[in-house]
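Below is a slice of the complex: some chains, not all, each in place.
Chains here go by letter, A, B and C, matching the order in which they are written, and residues are numbered from 1 within each.
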Amino acid sequence: MKLRRDTLPALFLEAFFRDPDTQHMANTSDTIEAAAVEAGTVDRPAPRFAGGLFGAGRPNLIGLILPFAILALWQTAAANKWIDPVFLPAPITVVTAFWKMLTKQHLAFDFLASISIVGQAFLYGSVAAIILGIAAGLSRKVEQFFGPTFDTIRHIPGIAWLPLIVLWLGIGAPAKVLVIAKSVFFPVFLNTLQGIRNVEKNYIELAKVLTLTRWQLVRKVIVPAAMPSIMVSLRYAAGLAWALVVVAEGLSGLSGLGFLIFRAQGLLLTDQLLVCMVIIGLVGFAIDRSMYVAQKRVLKWKQGYDG
Amino acid sequence: PARAEEVLPSINLQLTPWTVIAQEKGFFKDAFDKIGTTKVNLIASGAADLLGAEAAAVNGGAIAIAQRMIYPATVHRANGLDGVIIWASEPSNRYRAPILARADNDKINSVADLDGKKFGSSRISCYWSSPFEVTTKAGLPFDSRDKQGRIRYTSIDNSAVAITSVLTGATDATTAHLAAGAFAGAWLSGKLKVIGRSPDDGVYVNNAGRVTYFARRDFVNKYPQVVKAFLAARERTREWTSDHVDEAAEIVADKTRVPLEVAKFQITHAGEWEFMAGEPNAERARNAIKTFQAWYVENGDDILAERGLTSAQIDAFIDGRFFVGGQYSIYN
Amino acid sequence: MATPGHLEFRNVSKTYALPGRPLVNVLSHVSFDVEPGAFVTIVGPSGCGKSTLLRLVVGLDEDYRGDILLNGRRITGTSLTRGIVFQDHRLLPWLTLEQNIGLSLENSGWSQKEKAEAVAEHIALVGLSGFQKAYPHELSGGMAQRGAIARGLASRPEILLLDEPLGALDALTRVHLQAEIQRIWETEGTTMILVTHDVEEAVYLSHRVVVMSANPGRVVEDLTIDLPFPRDRADGEFVALKRRILAAMGEDGGSRRDAA
């Protein structure tokens, strides 16, 4: 959360190539490793991680098994024509399509269009959700006021709202942002609320005794304690936002990955479809890992169960 | 005399207005029983149609023979779907895919009024190919992904959104098949008006606007008699329906769960396509594809330009066995 | 600095419902007074309601019968003038030791510098210098308890409630902190209410010892200790008072402290 922007790509690389739970250690151990060798042992979360392939960390090789297995299966299926290429073109075809889309068909532009929509929607949706979630978490009154309505509305399919949304916001960017933001809102809201409900009463009592103001209570006690819960919903919601960009861009427009997906599906341009799917998947993954690393840093005090 | 063929005991077909009539009136039974196909399952494929999923359904065998407009069918073939067209319709007409605006919008009364206005429709269907021709000929090309034209074209895939957009003013015009389930209601509500139609001598009416049925090549090769029976049943249904409109409308309303007036409209509207006559001549059907492909490529269709079919591919795509003079033709 | 107030317990009673054991009379008609600036110790067997009583005073629970009056007014809610050191340390796991102690000064109105000084001073006072940046899980049990004491002292409340603050400490550290608590009590004039299991500690530190008993939780003895400070633990009167308190707790005969 407190990360400077320029550290994010680095974080991502770190996230991918290192075992998640050596992250924190890796930071401190650089400076103390030498001393530790002389002075005794250095405590590590678990000894099994000591001495990885890349020094302090170990690349997450296990995590690469499944993707490569899928890739291999895909390649084999395509090579042996288990699945008609019109539904599953070979990986190399997809790469070619990617290159062509990138160089000749403004793929980068579509990508930016989508990421701008997704980014805005995620931002608005999650900020609103966290603020309202905290408000509802702090006060039963607020929860009771919004609760039944929210719990009713969130079950109603987004698609059913489309005509009303078009009526109010037209079919431009605001409508798309709203469609996505609405979906981002609910998981974050619910997890924030529940995260707060789960803050130990003891800590709230302490805050009362120290006569913390509401705002101090939120900042110093409630948000840190609810953070694990909030972070997991943000990670999830980021994925949801991407998944919904297709619905939103299907709403209107001639650009964006969602449009490309719709078009590719309607016309059975499966290679392009797969290009879009892979891009969205990888970008989503990158976002996810960055958030994971951010979460690890924010929650470095957390003594949870490491598996 | 037909070769000895494998018997197909049951067949999955799309649930459409004509198939429910054929099922209800026993036309399928009459046609299929003879060749041992005793069971016909009608499958409502809903939005799957739109999403290319019906191609997958055909490929996976969930649907044996599927209806598709000739333009997307061609692109599917170009992308490698191993199917053939076993039936194509006669040329379309000007009523099929008109340009619509809001009835009370007095600023827009003709295609010329669309200059600089917003037009929203699905990019992958007749809703694009028909107005594309009209406006291009009127000197008001659509915007495309690469360059700006004279009309702000935007793709809207969800039909409800396309209609809502026109009704709320988010867009100024759209194109739709009035007889399609998704639009009949809006049209019958009287809130829309027609401001332009495809020219009678145009590419859309004569070529790109045709309806086709396609199936997997291996399916067709294995069960040509089934295909023939299917086409025969369709022909019989068409004839019966034109003689019994009210009864047909009741069947359609009941089986496809639409209001009666909508069902009747879908049968009687001049722009309907469910009950069109077939194109008997395979060569004319092939020429239709060749012609619209050339025309669209020439006028800047980015998709066909890249993925066109060669002449030979087109020739093979239209399966002559089911047209006049063919071994399994119903026109003979 | 602090202007201490007069605290009165008037017929305080409280009940809890427990599954399978309908009602527990945790406090039954508890009445006693605490003079401004007094040092009162509460002793009594485990589960007799000592912590419950402190919770009422600090204002965390207003659901009881009777009245607890401060300067004649019923206590409502918490206040910076009433501090407490909980029986469990309750350091927030996401704050470092330093931040945990700083938290009690958030609303003190002091300048940043004053706050930082107060924090550093109290960390040193409890012997935790060097652990400023440690998180609670990196502290030992006794260290965490000392951290909690530092937090309780740092904000200099008028009334400070201490719920077995020295329980987890070794004798040396304990004696040191007893002395510090006493010094603060003398110099600042804070009213102190201490819960302890160590009767010697009670007699050594306080003006008054309130002895409670369980089932129902009630006051069975209220003793004034008139010995001058600093007290001599070997003094005859001291030992006699100790014995009397132990007797009140039902511990005479066979108790090891008795024998000492």
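The working rule: a residue touches a chain if its C-beta (ideal position, glycine included) is under 8 Å from a C-beta of that chain, and two chains touch if they have at least 3 such contacts.
Values in this document were obtained by computation on a predicted structure and should not be read as measured data.
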Whole assembly, copy number of each distinct chain: A x2, B x1, C x2
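In this section, only the chains that are shown with their structure count from here on.
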Chain A-chain B separation of Cα centroids, rounded to whole Å: 41
For chain B paired with chain C, centre-to-centre distance based on mean C-alpha positions, whole Å: 85
Whole-Å gap between the CA centroids of chain A and chain C: 47
For chain C, residues contacting two or more additional chains: none
Chain C-touching residues of chain A, taken from the complex the two chains share: 202-203, 205-206, 208-213, 216, 220-221, 224-225, 227, 299, 301-303
Sites on chain C touched by chain A in the complex: 58-60, 77-80, 82-84, 86, 88, 90, 92-95, 103-104, 106-107, 135, 137, 155
Residue numbers on chain B that touch chain A, as the complex places them: 50-53, 55-56, 59, 72, 75-76, 79-82, 120, 122-125, 143-146, 153-158, 160-161, 164-165, 168, 170-171, 302-303, 307
